[in-house]
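This report refers to the structure that appears directly beneath it.
Every protein chain but one is kept in place in this view of the complex.
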Amino acid sequence: MIDRANIGTTYREALKRYRPRDERPLPEPGIDDEKLLNKFHPDHIAESLTTLKVGINRGDPCHRQLADLLQSDSRINEADLAGAATVETDVLVIGGGGAGCTAALIAQQQGARVILATKLRLGDSNTVMAEGGIQASINKDDSPQFHYNDTIKAGHHQSVPDLVSQLVLDGPDVIRWLIQQGMQFDLDEFGDLLTRRAGGTSADRICFYRDYTGLEMMRVLREAVHNSNIDVWDYCPTVELLGDDLGGCSGAVISSLKNRKYIQVNAKAVIIATGGIGRMHLNGFPTSNHFGATGDGLILAYRMGAALRDLDSFQYHPTGLAHPFHLAGSLITEGVRSCGTYLLNSKGERFVDELSARDIVAASVIRECREGRGIVTDDNNCGVWLDIPGLELRQPGILQQRFPKLMRLGEKAEIDLTKKPLLIYPTLHYQNGGVVINENCETSIPGLFCTGEVTGGIHGRNRIMGNALLEIISFGRKAGMAAAQRRKKKRSSQLSIEHLNQLRRELTNMGLSMETEGPLLFPEYAKFDLDSDYAGLRRNRGSTS
Amino acid sequence: MSTDDLNQVLLHPDRRFGADLDTWLVDIGGDGLESAIQNREEILPTIHKANLLGLGGSGFPTHVKWEFVANEPSDQDKYLICNGNEDEPGTFKDRILLQETPHQVIEGAMITALATGTNQIVFYINPEQEGSLEAMKEATNQWSETDYVSQISELLGRPLEFYIVASSGHYIGGEETAAIESIEGKFPFPRGKPPYPAQTGLFGLPTLINNVETMANVSHIIRNGSDWFINLGHGESHGTKIFSLSGDVLRPGAYELPMGTPLSNLIYEHGGGMLLDRKLKAVFTGGPSNTILTPKDLDVPLDFESVQQRRSSLGTGAMIVISEGTGIVRRVTEYVSFFANSSCGQCPSCKTGTFYASQLLTRIDSGNGNRADLDTLINLTRILPGSGRCHLLDGAMKLLDSSLYHFMEEYEQPLKHS
Partner (left out) sequence: MSDSKKEVQVTINGKQICVPSTLSVIQALWHAGYPRVQGVGCLEGVCGSCRVLVRRSDTQEVSMEMGCQTLVEEGMEVMFLVFPSPSQHTYTLEQIPNSWEVQTEFHKIFPEAQQCRNCHGCSVACPKGISVEKGVELAVKGRFKEAGDLFVECIMCDLCMTGCPEQIAPNRVGLFSRRVTAYFHARPSNLINRLEKIRTGELQIIKE
């Protein structure tokens, strides 16, 4: 961990000094936003950045850990395919989170035969963990235009306008579609949708279900998929895409963890919906992400020749739990700050407008810790207080009513949230960039579609709360729809993994090591590559070494 | 060949005529009961001296159970439940006793009533054994018309009454406290102990629960005396035991033999030996919730203590014989699935544990398992025992554990190698 300062007040001492108070003034920050980001945001750690040497994005800046994988060798050789069973389908969806399920449901509804292959179980994803809610401009004093403006501004004007425009206009219909799948939202006494405000936005626009929005969404989508004709393959990580003689993508190579075998899936369209990269633990950060969030889709698409963007831009959610140790990295929803919870340093002072954009808040927390105003635990984790008791003082009863999941977290941490604050520190939360797509989720490779966190361009270089859940459904539907259109097309009969040879040529020419194999599939500490159970899935090295 | 030993008492051919009380009373019937009425206080000491053990599987001394109930205040109704739920695979002795010798069972129960002060006698019978239910109904009706019932009522100071209750047919309903729940009209969930049935049993009243076979022995012991009973057994054991012999033997069936008869004797003499002269591989003792016996155990005297010394249990006396060529994993899968289906649901570790074990077994048996599955199975046998309210889970795990111990190679053979 290179970014964790451990100077500051001890946890015990700071807790002794802490007193819940309802009001606290916000002092001047004493640093402008740009300087703050440059100096303290982890994206700006110079030694973490590098330039890509191979592939279509050659010359682009990229996080070093991600670059190592984008420029890694494949997990398979031709020889591994020799004994693999072959399965035919119209649409292959890779990924079983919200985006993958949505894409699969729509594609199937359009009459396509669909296989959904997921690395873990269906629904094991970041979606299930999303707490805050989903953006959709539905209130009278709000409009899609405001939603558009907020998204563009928070993304530092780096978003693709057409994608954002489509996203915000689709918002209300996404909510309708979710209700039609049987998803509940919190409603007021008249049955209208309740909303709350996200940091860095101009209107109350977050629709939510308690602080379980993602869980509610995911269990409904999973149930819908389970009850459809979609063929779900769980514990089936994809290790490579299949190319064809027309420069398109016509399937994938999947490894079955249950049978310890490779399966070749020939498909007329492939949708990558593999999510983000939190479990790569960039810069040694803890993460709020799911165990499977290892950026596999980026690697697969890049090798196939699909263009990526913003590979040096990641979101660190300001409020990850820093204590107790066994729950470190767990996310505390932004909804808590939306309702007016303050952040306090070891002196009990506020130091940032808690509803600023996430990158600003995160950088401010890091600044407090770096400059000695943080609180340090016995495990050498540093953080600042999230003053939940103060919120409860101002709005008695709000915790129980609106934040059941947070209360659960308090119980598990053995911290009484009505009396004691939580120690928080930014946690690696979201990959802002990703595969370049158009409004139909098409990539630069025919037959290859991407949707969800794996894509880039919608959020620019910073995402606002609630836009991720909106994106996975909105673009998931587009991807499913567009991919299903290809079912009537004739698939190329010449499939290959020839693109891997191209990759190896480039790696060799650039003098890059081929020791690392990608995609990562599992975090290093899960020791997948040492697990003798999966020895059958180790690369057949006969032909290369 | 010691055919003289066979069916001396309970299954004596002259006594298997069904519900005909007159015939029963003409021969030996009624003698024990009359002696009990004359010398009521002698019953318990005689049973004590005979050391009659619980033949439903526990092997618990009958007189101890009786004393608990006898010592409860007598100003209230007390219950005697005669347990004929018999539902475990490979056990089929109680149904023969109930259907073919109902009077033997009822007379034993009446003597028990006198000894323990229990005036409400419930015969709790598996509903699928229609013959048993019919015979018992008819037989109890016949007894009710005799003077014996009024005599006993007078001695007890409360009316002696018979009830025939069909159990729910769930395996778990054979467990003592589950039987009580079932007779009370509820689902047969085993209760936690204490309180013990002897104090707070059926409808909250003192309750004695004995297996049908145990009951059937009582009239003979009282009639012939404890020494007679003691001499019936081989060596240190007393009395006889009905063995339900099944599986790969030439002549499967119920055999009443002296307690302590060697296993080899049961299989090779009475059972006619192995079918097609195959080699013996294993014996599941019943109903199959115990450690498996193997050919090296052929010399074991079949009595509670000796079998226990081989780390198994005599159980209900069911002996399911398996020959070479029969897959152990398949059998264990069948039995563990039986337990999984029978688990009542109250203890999640039992229901989910047996479900999970049967899933893993099925996977391994069908050739789809791997080393990790087998390791998981082994771990289940370590973590689960003792976590259930009754013995179902322990029994299933004991069977699984012993099959893993004796036949590990059969589990390893079908594993998929990666």
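Chains: A and B, in written order; residue numbering restarts at 1 for each.
In the analysis below, contacts are C-beta pairs under 8 Å (C-beta built on N, C-alpha and C of every residue); 3 or more make two chains touch, one makes a residue touch a chain.
This structure is a prediction, so every number in the text was calculated from the model and none was measured.
**Q** Consider the whole complex, including the chain that is not shown, and state which of A:Val54, A:Ile175, A:Leu417 or A:Val436 touches that chain.
**A** Only one listed residue reaches the unshown chain, and that is A:Ile175.
**Q** Among A:Ser137, A:Thr201, A:Thr319 or A:Ser356, exactly one should touch the missing chain; which is it?
**A** Missing-chain contact among the listed residues: A:Ser137.
**Q** For a quick check of understanding: of A:Leu215, A:Val384 or A:Val454, which residue touches the chain that isn't displayed?
**A** Looking across A:Leu215, A:Val384 or A:Val454, the contact with the absent chain belongs to A:Leu215.
**Q** Pick out which of A:Ile230, A:Leu257 or A:Ile277 touches the chain that's been left out of the picture.
**A** With A:Ile230, A:Leu257 or A:Ile277 as choices, the missing chain is touched by A:Leu257.
**Q** Could you tell me which of A:Pro29, A:Pro324, A:Gly372 or A:Gly536 touches the chain that is not displayed?
**A** A:Pro324
**Q** Could you please point out the chain B residues that touch the chain left off the display?
**A** 187, 189, 343-349, 351-353, 355-356, 359, 375-376, 378-380, 382-384, 386-387
**Q** Which positions on chain A touch the chain that was left off?
**A** Interface residues of chain A facing the absent chain: 120-121, 123-126, 128-129, 136-140, 143-145, 148, 152, 157, 161-162, 165, 168-169, 172-173, 175-176, 179-185, 187, 190-193, 210, 212, 214-216, 219-220, 222-224, 226-228, 234-235, 257, 288, 290-292, 324-327, 329-331, 378-379, 404-405, 408, 412, 522, 525-528, 530-531, 533-534.
Criterion: only the chains that are shown with their structure count from here on.
**Q** Give, as an integer number of Å, the spacing between the C-alpha centres of chain B and chain A.
**A** Going by mean C-alpha positions, chain A sits 60 Å from chain B.
**Q** Quick one: in the complex, what on chain A touches chain B?
**A** Residues in contact with chain B: 259-260, 533-537.
**Q** For chain B, which residues count as touching chain A in their complex?
**A** Going through chain B, the ones touching chain A are 370-372, 416, 418.
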